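And then chain A:
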Amino acid sequence: MFPFLTVLIALPAVGAAVLWALPTQARGRVREIAIGFTAVELILAAVMFLQFDRDAAGTFQFAETHSWIPQIGTSWALGVNGIGLSMVILAVILTPLAILAGWREDRDVKKRTNYLALILLSQAFMVGIFVARDVFLFYVMFEAMLIPLYFLIGMFGGLQRRYAAVKFLIFSLVGGLIMLVGVIALYFQGPGGPQGFLTDNLTGIDFSTTTERLIFLAFFLAFAIKAPMFPVHTWLPDVAETARVGTTALLVAVLDKIGTFGMLTLCLVLFPDAARWAAPVIIVFAVISVLYGALLAIGQENMLRLVSFTSISHFGIMVLGIFAFQQTSIEGASLYMFNHGLSTGALFFVVGFLIARRGSANISDFGGLQKVVPVLAGTFLIIGMSALALPGLSPFISEIMVLVGAWGAVPVAVAFATVGVVLAAVYILWMYQRVFTGPTAKGLKKTRELTLRERLVAWPLIGLMLILGFFPAIAINYLREPAQDIVSIVSVEEAGS
Partner candidate 1 sequence: MLDLSWLLIAVPLASAFVLLLAGKRANSWGHWMGVAASASAFLVGLIAFLQMISRPADDRAINVHLFEWIPGGEMHLDAGLLVDPLSLTFVLLITFVGTLIHIYSVAYMEDDANRRIFFAYLNLFVAAMLLLVLADSFLLLFVGWEGVGLASYLLIGFWNFKPEYATAAKKAFVVNRIGDIGLIIAMGLMFAAFGNLDFDTVFGGVSGASEATLTAIGLMLLLAATGKSAQFPLQSWLGDAMAGPTPVSALIHAATMVTAGVYLIVRSAAIFNGAPDARVVVAAVGAFTLILGAVIGMAKDDIKKALAASTMSQIGYMMLAAGLGPIGYAFAIFHLVTHGFFKAGMFLGAGSVMHGMNDRVNMRRFGALRAAMVVTWVTFGAGWLAIMGIPPFSGFFSKDKIIEAAFVGEGWQPWVFGLAALIGAGLTAFYMSRLFFMTFHGKARWEDDQHPHESKLMMTVPMIILAVGSAFLGLILASGDRFVDWLEPVTGHAEHGEPVIAPMVLIIATLVLVAIGIFVAWRKYGVADVPIEAPAASLITIAARNDMFQDSVNRAVFQRPGQHLTRTLVYADAAVVDGAANGTAAGIAKTGEVTRKMQTGQVRGYAATMLVGLVILVIIVVQGGL
Partner candidate 2 sequence: MDPISFVYLAAILFAIGSAAVLTRRNAIVAFMGVELMLNAANLALVSFSRIHGEVDGQVMAFFVMVVAAAEVVVGLAIIIAVFRTRQSISLDEPAELRG
């Protein structure tokens, strides 16, 4: 069978190499080449999506297992179930859009080449993480991905980019390295041997209680930082504020999903007892994240920071859904992972369009744009509405599935989390009001309307959100069975306890 997954990982990496290998004078068309690679990637992923057997969405399909470093028990083991598939699709959709959104960012060809190559490289790792079926491989991708991202943040962006890049790296590494301890310890708990890191071989291990909890915490911390959850979230607003919008969009929309993805597919599956043990505390933090993120979003003056805080709030909802251990809430959370990607990606892009026009991300520098650029305003409003989970747009179904689904397990937490729904309306509409309504601000009378390129970035995402908003079944059919499997693992009480 065609090794879809290996090719999906390799193709962007090759693309990056091609870009860097181009001689300087041949770099006039790097953007086209980069888009070309992502387009082929998108097509490949689409073909794979069509070939994916929906009725067996719970199993890992397109599986490949090659020996990699058998000495330490790791294999090049890939495969996707419905959840992984949705994440891969998200990654391949957003990457070309991110490139398109930043089309005019660089005048310097060398800089442009670096940027695009790094984006492609991160795409390779992103895909890799979501399809890894080997804990070691997952970890390697998880950490290696930091490097292109570090450079993306540190080399391109605003004044504080170096600080932000280091902060991002250190936060991620603290989590990642602690997870490494867990990864190693996990191996020794498992059957070992040349395939000792295969997730299959690590599922259902009979741990001692303490061991399981410690390893769980090691994994969870890394994912919580990545997600990011309160109180380890502070890197995100700083990064969002300073990094390029394309970078941030990919970071928040796709890469941060690794956090929730890892919780879902590793924490719950590998350490079900510990997950149950920790769930009450985690849910408290999830709810704090929901409210804290939303309140801070309201208090932000900078649109990029604002959007990043909204994500913290939304990630809280996902985590709540995951750790409620309900079929519906987990379906909702995994659906939310996808939808939030579309929504937040689009939100960052459109904020980027605004910044490109004003040269500032400060809300107070805007005002009354709706009269001048109604199409941009409308686009922004729709995307904003998706962030507050308005019905008809895809995030709604996922949010409601989490909240309604989790009620049976954790009613009090859900009750608090729903307050986030109100706050979401406040921060989105407050931003919209200050940017788009009222009298038109000075210097904005001649603001350019949304260009064709920008429409090509934003509207496909809106289209997807509408389609999935009205017909979420398209996605849910892929997530139901994986969720069922996870629930069946995590809800089995340990014998005798």
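Keep in mind how these were chosen: all candidates are chains of the complex that A comes from, given by their letters.
The criterion applied here is as follows: a contact is a pair of C-beta atoms (placed from the backbone, for glycine too) under 8 Å apart; a residue touches a chain by one contact, two chains touch by 3 or more; residues count from 1.
What you are looking at is a predicted structure, and each value in this text was computed from that prediction instead of being measured.
Trainee: State which numbered option touches chain A in this complex: 1 or 2.
Mentor: 1
Trainee: Help me check something: in the complex, which residues belonging to chain A touch candidate 1?
Mentor: 167, 170-171, 230-231, 233-235, 238, 292, 295-296, 298-300, 326-328, 331, 368, 370-371, 378, 385, 390-392, 396-397, 400-401, 403-408, 411, 414-415, 418-419, 421-422, 424-426, 429-430, 433, 436-440, 471-473, 476-477, 480-481, 483-484, 487
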